[in-house]
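Can you keep this structure in mind? I'll have questions shortly.
Of the protein chains in this complex, all but one are displayed in their positions.
Going by the order they are written in, the chains are A, B and C; count residues from 1 in each one.
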């Protein structure tokens, strides 16, 4: 097995395991959500196959494609499965955002509810300042099937500290330096979308001063964790 | 064992396993929901017994009836159990909609909440366009015990792309080409009923253009999955 | 072992197992809910010990008391544990409602939310007509420590078809012919309290005609199940 085949084998295991986090945090139902990872240093990515249930997903069913979403052959093998119907959007992000190593798409309920109104989630929680550095922005309405969704994601996230975008009437896409970071962003996106929703149901959450948001974000991005 | 007995044995296993999806997605409590499947090419169906808890349900307790809901004897055996109290409604659907191979009934919370107001769920999510091709319609108020519920289901769904109907003050019924498809429709019905509910709590979701709904629906019905 | 000791041993197992239904349906947190059962034909009942967590509850820790809540010795043994702090309320019900064989108390969230407003849950769902035969009524505010809670339960339920009462600012108590029936009433009480709450969040649920409520209730109480 080549070094590349081994790298891909490990990424497939990781991406497969990360899908279990989507079900654990109830971000997805049935087959409606997907995780991908860039193969570092290559024009390749790995992504969930289309329409396969999370229970049946195994590392060998994760599809390897090029950065235009076409399944890519090699000594890593490829299952006889089509990649996720959202592959074009993931691929577009990897082509245009070189620092992104992982992309996640879900229809998580509260984030999708904000997206259906076309309304960004305001930054009124310290944990939101930590993770998102401000509001979670809304991207344009876009039909599936070409580069529209990917373009909307890239255009929206380029001008934002947020690793999450709410695509209008559709749902959240999140990015990260690797697939695990993108999954964490998906989990935290739903958590803050839900908490701010609940807070707003009974009145107006108090704003946080933008300087304090910036201070919290800088500290968290640099000093948190081990 | 005859070929028909074997077909029925497999359907009983499938229907039994699909009830576990209803509890997994929290669409039912106690014994209040049921799945049935048509026996292909026969005037027979299989359905959950009445009042049996999901934990205790086993394939052999699934009841075989004719398409009027009367338990049907044969070399497949039948348990000494009455079929679901909703059997007449399922049977009516099979008699009048020959393409339907599976029917599901639940009282899933958000779908039932729309049903209690007699209000259809508007199509404001791309995943709803994909699965339902438009709004989820409301059927009439109908008492249990004769053909009223079945008639209401059939009349409402015949004029709709939706595989789900919200029976007024009662709850959702869903159909599919087989029992698994009907269960998927029940899961997605609750998911979109809940997401649109949440979105509407804080304002008005943005409409999706009817042409775009039709385009998303056509693509999903033809191109999604493997 | 006497016949009575064996009866009590079986009731302890049943009551212990039924507490697991309270946690499964998320009707209780920490130690805040309890199930009791009348010992048929005796002036005795069995009930959860006070402050014991559901994980640690075993049949032998279930306390046997007389119908005034005093622990009762006998060849069935009794653990060195105080009975639930709600024992007086359960005992009062058994003394004054001879057909009741089981009582359940929880602080389940949606039922308690209606109770905090002192507002009955209106009957706008067919499943609510089936189980409750009308609205779920509200009982008076009552302090713990004497017969006040028990009196409030009995006075409210005597004039109602409902097996559930929402004690004001407190939470639901439910009754049944046995402990399992009272647990089912607790599960269904929360389910309908939640569904009607959700329905009302976006408008007014449609009423059901009282004659139809009576018809649904009569059928369900007589013809449902095996």
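Definition applied: contacts are C-beta pairs under 8 Å (C-beta built on N, C-alpha and C of every residue); 3 or more make two chains touch, one makes a residue touch a chain.
This one's a predicted model, so the numbers in the text were calculated from it and none came from an experiment.
The hidden chain, counted over the whole complex, makes contact with A, C.
Shown as candidates are C:34, C:112 or C:126; the residue that touches the absent chain is C:112. Interface note: of A:32, A:124, A:144 or A:165, the residue touching the hidden chain in the full complex is A:124. Residue positions on subunit C in contact with the hidden chain: 29-32, 49-52, 81-82, 85, 107, 109-110, 112-114, 116-119, 141, 143-145, 168-171, 197, 200-201, in rising order.
Annotation for subunit A: contacts to the undisplayed chain at residues 25, 124-127, 184, 187-188, 191, 194-196, 198-199, 201-206, 208, 212, 215-216, 219, 223-226.
Keep this in mind: only the chains that are shown with their structure count from here on.
The rotation that brings the Cα trace of subunit B onto that of subunit C spans 90°, given to the nearest 5. Remark: the per-chain Cα centre closest to the mean position of all protein Cα atoms belongs to B. Centroids built from CA atoms put subunit C at 32 Å from subunit B. With centres taken as mean Cα positions, subunit C sits 45 Å from subunit A.
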